[in-house]
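The structure under discussion appears below in the form of structure tokens.
Let's look at chain A:
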Amino acid sequence: MAAPLLSIRDLTVEFHLRRGIFTAVDGVSFDIAPGEILGVVGESGAGKSMTGSAIIGLIDRPGRISRGEILFQGKPIQNLPVEEMNRLRGKKIGMVFQDPLTSLNPLYTIGHQLVETIRRHLPMTQEQARERAIALLGEAGIPSPAERIDSYPHQFSGGMRQRVVISLALAAEPDLIIADEPTSALDVSVQAQIIKVLKRLCESRGAAVMLITHDMGVIAETANRMIVMNRGKIVETGSVGDVIKRPREDYTQRLIKAIPSIRDETIRHAVPAADRPLVEVDKLTCDFMLSKSTLDRLLGGARSKTIRAVNEVSFSIPKGSTYGLVGESGSGKSTCARMMVGLIRPTGGRVLLDGDDVWAPGAGSQKRRRRVQMIFQDPYASLNPRWMVGDIIAEPIRALKLASNRAEIEDRVADLLERVRLDPASMKKFPHEFSGGQRQRIAIARALSSQPEFIVCDEPTSALDVSVQAQVLELMRKLQDEYGLTYLLISHNLAVVRQMADNVGVLHGGVLVENGPVDQIFDDPQASYTRMLLDAVPDISRVN
Partner candidate 1 sequence: MKKLLLTASVAALVAGALPASAETVRWARVSDALTLDPHSQNQGITHNFAHHIYETLVDRDVAGTLIPRLATEWALGDDPTVWVFKLRQGVKFHDGADFTAEDVVFSLDRARSDKSNMRQLHASVESVTAVDDYTVHVKMTGPSPLYPNNLTNTFIMDKTWTEANNAVTVQEAGSQDDNYAVRNTNGTGPYKLVSREVDVKSVLELNEAHWAETKPFVTKIEYTVISDAATRVSALLSGEVDFVQDVPVQDIERLSSSDGVTVTTGPENRVIYFGYKFGDAPLKSSNVTDKNPFNDPKVREAMALSIDRDAIKQVVMRGYSIPTGVATPPFVNGWTAELDKYPAPDIAKAKALLAEAGYPDGFTVTLDTPNNRYVNDEAISTAVVGMLGQAGIKVTLASRPIAQHSPLIQNAETDFYLLGWGVPTFDSAYIFNDLIHTKSGHYGAYNPGGYTNPDLDAKIQSLGTEVDVAKRDATIAEIWAVVQADRVLLPVHNQVLAYATKKGFNIAVHPENQPRIYEMTKD
Partner candidate 2 sequence: MLAFILRRLLQSVVVMLFVALIAFSMFRFVGDPVASMLGQESRLEDHELLREQLGLNDPVFLQFARFIGNAVQGQFGISYRLQTPVTELIFSRLPATIELAFASALIALVFGVGLGVYTALRPRAWSTSIIMSASLIGVSLPTFLIGIGLIYIFAVELKMLPSFGRGETVNLGWWTTGLLTTSGLRSLILPAITLSLFQLTLIMRLVRAEMLEVLRQDYIRFARARGLSQRTINFGHALKNTLVPVITITGLQLGSVIAFAIITETVFQWPGVGSLFVNSVQVVDVPVMAAYLLFVALVFVVINLIVDILYYVVDPRLRVDARAGGK
């Protein structure tokens, strides 16, 4: 093995918080060889991003490197003066951040930002730098780069912007790229392309990559070597194949076990046969009017723009089963969910619950309120931070007047908390005292408190770490058996859907392109979109 490009020894990053010292990175040591792709994986709080920031010298106060060495090409760089570090950044070490939407300055053209970076590090004239910038953009897969170079960031889509960001990181031919969750904000199909671009560009330049991600699948498909981190420490290091197939450490084993795969076939409980499905969705349609002001209408005639977010979607869900609705962002899956629970009024079509239209006034809506509940994606936003947990869970009981007696309500809340595996004493606490997974359990308890039959789960686990995700999914399954619940599970994560759903629908641009039993869809997809989607998903089973 050649001399390492980057060598980290006993790196420790501490945050001096008011309740004591928080050690974000704790004695981490590893090397990166030239041209190597090193994957760093771990759950949130593992310290992986902090390690990346430490290398490029971007740790914000109150954090600081308290111990250890960062050797770049043999020279220590952890305590360089700002100006010297600036010359190193971009020139020797490039960085790519997670969110391409916020990584670029919105007020400058991408050309300006590229030329500025190139001329900062390379002795080039404005024209030369501009030519180089166009070439870079072309390599990164931006179509007609010579024209697009004078566009502003907001004129590009998310995936295109991330290509621009990668070009920027590579603009001065650095030897190391630190990519911090470069694809986590992107859709699966775009994610695959970006990974490919990153890998190709770095290989062609011989640049090493430190790929930081929470998604083991991405690493499995991309990296040579990988590091698993937990709570600031390195748990396991090794080749990707070794670590994924033969994890040595207990933590790694649990982590890998928790990752659902689109190839897993989980044995599901038997769905009781029924005459008619509990939920029937019939040609559900939703149009959004891009409203124009009166003056615009006067100036521009009467045409106003309509966007059809959901287009005649029909499916049905038998009682006690789970229906998975998958699609990328903007496919209309959340709009569908919101129409089904009564948050958005459909433009056309019907949602029938036990044969009643949930949007019909009177019995229908009344029934809906009682029997339909929803679990949201963000467990931070779905619980009112000013309410105590007990009140949050009791809200449906009070709103629907299911019980009025204080003691009775309290009993029910305590019971619900136990059922979601939380201490009944939690009812006197506030949401901020709980972790994300615990909060999602509270949200589930609230959804259950009106004893509904049908629960719409909108990306219930996408904000959670994999291990927590596995617990929450397990809980949902148990509760389904216990109460005979019917779920609509909305997710962009195909693996989760495969694991949970009995039937699946694939939404693309508001149209249901495929609909059927889960195994049929995953094993033998008919629609080309579904196939593309399944191919694009990075999966640990694909490890070489």
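Quick note on selection: all candidates are chains of the complex that A comes from, given by their letters.
By our rule, a contact is a pair of C-beta atoms (placed from the backbone, for glycine too) under 8 Å apart; a residue touches a chain by one contact, two chains touch by 3 or more; residues count from 1.
These figures come from a predicted structure and were not determined experimentally.
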Result, touching chain for chain A in the complex among 1 or 2: 2
Chain A residues touching candidate 2 - in the complex, by the definition given at the top: 56, 58, 82-83, 86-91, 94-95, 97, 99, 102-109, 116-117, 120-121, 151-152, 154-157, 165, 168-169, 171-172, 293, 295-296, 299-300
